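Mind having a look at this structure? Questions to follow.
Shown here: the complex without one of its protein chains, the others still in place.
Lettered A and B in written order, each chain numbered from 1.
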Amino acid sequence: MKITAIPDYCLGCGLCRIYCAAAHDGFQGNVLRAFKHGSPLPRINLINWQGLTYFNVCRHCQDAPCINACISGAMQRDENGRVYVDNSRCVSCYTCILVCPFGHPQVSRERPGILKCDLCRESNREPACLKHCPNEAIIWDEESGPTGSAKNKVHGE
Amino acid sequence: MRYLIVGSGIAAVGAVEGIRRFDRRGEITVLDGEKRGAYTRPLISYYLSDPIHYADLSFRPDSFFRLNQVEMIKARGIKIDRRARILNLDNGMQLAYDRLLLACGASPAQLELSDLNQRWVSNFYTLEDVERLNMNIREGQQAVVIGSGLIGVKAAEALLKRGLRVTLVEKAQHILPQVLSPTAAARLGVYLEKAGIKIIAGDELAAVYPQHRIQLSSGTVLQSDQLIMAVGIRPNTELAFSAGLKVGKGIVADSYLRTSDEYIFAAGDVIETPNLITSNREIMALLPHAHREGYLAGANMSGQTLFYRGGVAMNSVKLQGWSLFAAGIPKPGASIFYWQEDDKYLEIHHHQNCLQKFIAINLPEVAGPLLSIIETQLPIPEKMWQEYVECYPTIANLPALYWQKIWKGEKNDSIEC
Partner (left out) sequence: MALTMLAPVFKVEREESRCIKCGVCVQQCANEVHHLDNGWMWTNDEECVACQRCVSLCPAQALAIKEYPLSFRVNSHWTPATIREIYAQADSGGVLLAGMGNPRSYKSYFDHLLLNASQVTNPSIDPLREPMELNTSLGNKTGSSELSEKPLISLRLPIMFSAMSFGSVSLNVHKSLSRAAYAMGTLWNTGEGGLHPDLFSYKDNAVVQVASGRFGVHPAYLENSAVIEIKIGQGAKPGIGGHLPGAKVSEEVARTRMIPAWSDAISPAPHHDIYSIEDLAQLIETLKVATGYKKPIAVKVAAVHNISAIASGVVRAGADILAIDGFRGATGAAPMRIRDHVGIPIEIALAQVDSRLRDEGIRQQVSLVAAGGIRNSADVVKAIALGADAVYIATAALIALGCHLCQMCFTGKCNWGIATTRPDLSRRLNPEVGAKRAQNLLQAWEHEIKEIMGAMGINAIDSLRGNRLMLRGIGLGPEELKILGVKAAGEEG
C-alpha cells in the first residue's frame, strides 16, 4: 500500500508537510501545538523540479531495500505492509538513506534516527497528507494499495 | 524439504525469510556457531560505546526463529558428506539435508606476527570480543587500533566514546583506503583528529612486546594498553573447501547462489559477490548484500529461480556526528568532480558516460539517488555532473535524466534490489 501525488494537480503548497508533522510525535493533528510549542518533523518532502513539484514519499516497496539493508533491524514492515522505522532500535547508520533510490528517508538535526513516511500508522487514521491535500492531489496508489473495504479496515475511521 | 543453514548471521536470517516466503512447511535447521547466540554483527561497536543503551543486538525480534518454526542447534559444522547429503557437527551429531546453505560468514584476518596472544590484544569481530573489551577497558587508557577499515574506525570511535585515548594506524596512505579518496580522507582525518583520534597513516604494526608496547615499521614505539586488530576479514571457506566445492577468495556461487554442488547454496560474507559494474567477483562483506543473498538463496532452495545481479561496494557510516556515504569503485581515467562547502563534501567519479563512484560527506539527501544511478548504470553525460557540482548539489538539482526516470516510474517500487 502506498500513496502518490498526481504531479498535474500538486500545488506545491506544502500543506502536506505541515499536517504530516502535526500528525506525528504525539501532536495529534494539532498544527498549532506542533509548530508553536513543539519541534515539527515532517516525514515527507516536496522537491521543486523545473516547475513541477515532486512529492517525495515512501513507496513502501514490495521489496524494500531499506528493510533489507537496515543493520539494526529498526526498519520493518507492519502487518499492513507499511514500512516504518522503530527509532528506539535505530543506530543512525543511515544505510537506509544510502539504499533508497528515491532519496526518501531523511535525517533531522533535532533528533537521532530517521524520519520517514509511515502512512500515519501511529494514529491509524488516513494519512494526514492525503486527508488534508486541498486539491486531492495525493491519492492511494490503487495498483498496490488496499482498495475499498481493505483500505477502510486499515484506517478504520 | 529439509533445509540446513550453517551460520546464524544476517545471511541466515535472510535465508529463513526467503524460504518461508515460498515454503511454509519445510523443516529448517540453523546451526548457531556463535558462543553468544544470534545477533547483528555491525552493532558490536555501538554496544561497546554504550553497553546499556545498545544492550539489544538482535536483528529480528527474539521470536523470529520460533515463529518461523526454525530449529536452532548450537554447534559448528565440520564436514559435509556430499554424496549422502549429511553434515557432521562438532558435537558428534549428523544432520541430513535436502538443501544446505553455507552462511558461515568470515573471520578476522590475522597478521603473521608472534606475541599477538596477549590479554590486551583483541580482535573486533564478535560479541565475545567486545564483551571482553568492555570488561577490560578503563577510562584514560591508551588504545591502538590497527587497520582503518570501517571496522577499525568504528572501533576507534567506540573506544573514544568510552574515554580512551585512541591511535589509529593504517598501512595505506590514508584512512578508509577502500572507501575514501585521499582528498575525502584528509577532510575526515582532520575532523577525527580534532575529535581526539590520532591517526598514523602509511605505517604498519611490526612487533608486539610484552608490557603494552608495540612497534611500527617506521620504528615508532607506542604505548598500548589495548591493541585492537582490525586488518580485514577472511571468509570461512574451510568447510566448503574440504568438501571439494569450488572456492576462490570466497566460495564461488552462481547467479542463483548455488555452489558447484546443486544441493548446496552459499550466501553472505563467505561468498564472492559479483560486482554489479565490473562483473568481477569479490569479497564484499556488507550486511545488505548478506541479507539479500541469504534471501535469494533461501527462495531458490525452495524451488524458485530468482536471479542475483550482484552488488556494488557501498558504505554508510556516521562517525562522530559526520555522515559518510560512499559507493562504487574508482576507475583509472575517470573524471572527478569535487564540491565542498563548510563540512559538506561531494566527490563524483565519472567514466564512459556512467557514474562510477561517489563520496558524500554530510550530504545525506543525495546518497540514495546517486547509488541508484550507479546501480542502474544510468548513462549521464559528463557535462551534467560538471554542472551539478557547479550549483548546489541537492536532490532537486540532480541531472534531469535521473528525474525523468523517477517521474516515469512514479508508481514503481524500488528498482530491483
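Please note the rule applied: a residue touches a chain if its C-beta (ideal position, glycine included) is under 8 Å from a C-beta of that chain, and two chains touch if they have at least 3 such contacts.
Computed from a predicted structure; not experimentally measured.
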{"item": "Among the chains presented, those that the missing one touches", "value": "A"}
{"item": "Among A:C10, A:I44 or A:A74, residue touching the chain not depicted", "value": "A:C10"}
{"item": "Hidden partner chain, residues of chain A it touches", "value": "6, 8-15, 18-19, 22, 31-32, 35-36, 51, 132, 134-137"}
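Assume only the chains that are shown with their structure count from here on.
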{"item": "Computed distance of Cα centres, chain B from chain A, in Å", "value": "29"}
{"item": "Chain A contact footprint on chain B (complex, rising order)", "value": "14, 40, 42-43, 46, 54, 56, 58-61, 287-288, 291-292, 295, 314-318, 323, 325, 327, 364-369, 371-372, 375, 395-396, 400, 403, 406-407, 410-417"}
{"item": "Partner chain B, residues of chain A touching it in the complex", "value": "4, 7, 47-50, 52, 54, 56, 59, 61-65, 68-69, 71-73, 89, 91-95, 97-107, 141, 143-144"}
